[in-house]
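Heads up, this is only part of the complex; the chains shown haven't been moved.
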Amino acid sequence: MVTTIGGVMKFIIAIIKPFKLDDVREALTGVGVTGMTVTEVKGFGRQKGQTEVYRGAEYTTNMVPKLKIEVACASAVAAQAVEAIQAAAGTESIGDGKIFTLALEDAVRIRTGETGDTAI
Amino acid sequence: MRKFLTISAGLAVTAVAAPALAQEAAEVADPSANTAYILNTLLFLIGGFLVMWMAAGFAMLEAGLVRSKNVSMQCLKNIGLYSIAGIMFWAIGYSIAYPGFEGGFIGIADFPYAMQGVGEADVGTGYSVASDWFFQMVFCATTASIVSGTVAERVKVIPFFIFVFVLTGFIYPVVVSWEWGAGWLDAMGFSDFAGSTLVHSTGGWAALAGALIIGPRLGRYVNGKITVMPGSSIPLATLGTFILWLGWFGFNGASQLAMGTISDVSDVSKIFVNTNMAAAGGVVVAIILTQVMYKKIDVTMALNGALAGLVSITAEPLTPSVPQALLIGGVGGAIVVFAVPLLDKLKIDDVVGAIPVHLMAGIWGTLIVPFSNTEVPFVAQLTGVVATGVFVMIASSIVWFAIKYTIGVRPSEEQEMLGMDIAEVGVEAYPEFAKG
């Protein structure tokens, strides 16, 4: 089966504000990345949640709803992809999120069995 | 005793309206008396099914205000308590509530209550006894529904049903006998038209006793901090409130107990209006106060405001003018807004706000009766409120403690964490929805 071609691909994990999803997707498409996987997450960080009042008791939800976007791509495009995400997801306000880049050793397209960056 | 006075009054009017008929009334069943009988019975039946519907209202209100991990349990408790109440009120409840004494403290008539036979009608009463029993039974069930909301999310199902068993078979009926059953409170001139005290405060006291003895939900009040536990579904809570509002037209309207004369039916109409206005007043006041106090309008407070308004007017929905009804209901709404956080300060965990709504507004409604009905002595009202409180608190505490120190009342900490649905019902309310 596949031989590991270390480092030729990256696995990008971005945490963004939910309503920025469409912008980020367009930006990624712009740099040629069409596939991605999105997950609903809750974030902790500098940004604090809403203060709500429920039946007379105030409380702050310190979890903030975020979206996690996972993108596998060839190392070559990783930098542009990260830039694209950052540009698209930014609102200059606290809580905009993070982009994490990890090394991706291998990828397989289940349907075809293609591996490496052709699989993406 | 108003239950019987009203009836005879009702018949009186008809009698006047049909002098000619007066004579032969003895021998032939006088048709207009028959018509009155039919209409009185119909009032009980319509009022009865409307109040039965309130059982669904409580179920939805509570299902909406508990966390999703306890929703199936809340549904189970509500359909179970309604069923148990019906059986117990037939088995002994009604006979304790209407022991046939005059000014007594406690008594019991023949039981279980014998319904009439097929085709039998008792013209003497002026209505079908079965329709009256049905109407009274649903009131009994309402009392139990009140308790389930307050002690939700932390009481095992069997202990809860045992409490309902005693509440509907004994505690509630005794209180009813004091007033509607022609007991000592009635003799004093105490007046509680549809049950602000007899039904709502009784349920509220029983709930309070439970909340104190059982304690708050795990993690609700940790080292002085209040942990907010928002309800799982606001639309269900809203639906429940609208159901209760609808049912209340039966609750208060049919408590006129007669519709066989034009004056009775007109009074029923007036009661409909006042009932609606008191609820509206409660909503508007709760909305204004929460907006002013918190800059946000807590919809659950608006819902509780409606209910508090309804409870407040229940002690006397007939004599107030519309402005009085608005005021009485509006104060009920204010009570909720201030009492809910107060209970939190006292670490009394009332999941749905039943104590402010049913107990506190019920007391308010009872004490304010003389304001619109000058014939009613304030002292009698006060006595009724205190006596009911003392009796129900003692009786309920005995039961709750008895359960607590025998089979136990609470689930294990782990079960409570996990939720009662998985722990005791075995069926999750929303098995497919991820919890966020």
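For the reader, a short list of remarks on this structure follows.
A and B label the chains in the order they appear, each numbered from 1.
Operating definition for what follows: a contact is a pair of C-beta atoms (placed from the backbone, for glycine too) under 8 Å apart; a residue touches a chain by one contact, two chains touch by 3 or more.
Remember, predicted model here, so these are calculated numbers, not experimental data.
For the assembly as a whole, chain copy numbers read A x3, B x3.
The working rule: only the chains that are shown with their structure count from here on.
The distance from the centre of chain A to the centre of chain B, with each centre set as the mean of the Cα atoms, comes to 54 Å.
Those residues of chain B that touch chain A in the complex are listed here as 226-228, 230, 290, 294, 296, 298, 300-301, 337, 340-341, 344, 353, 436.
Residue ranges of chain A in contact with chain B, taken from their complex: 40, 42, 52-59, 65.
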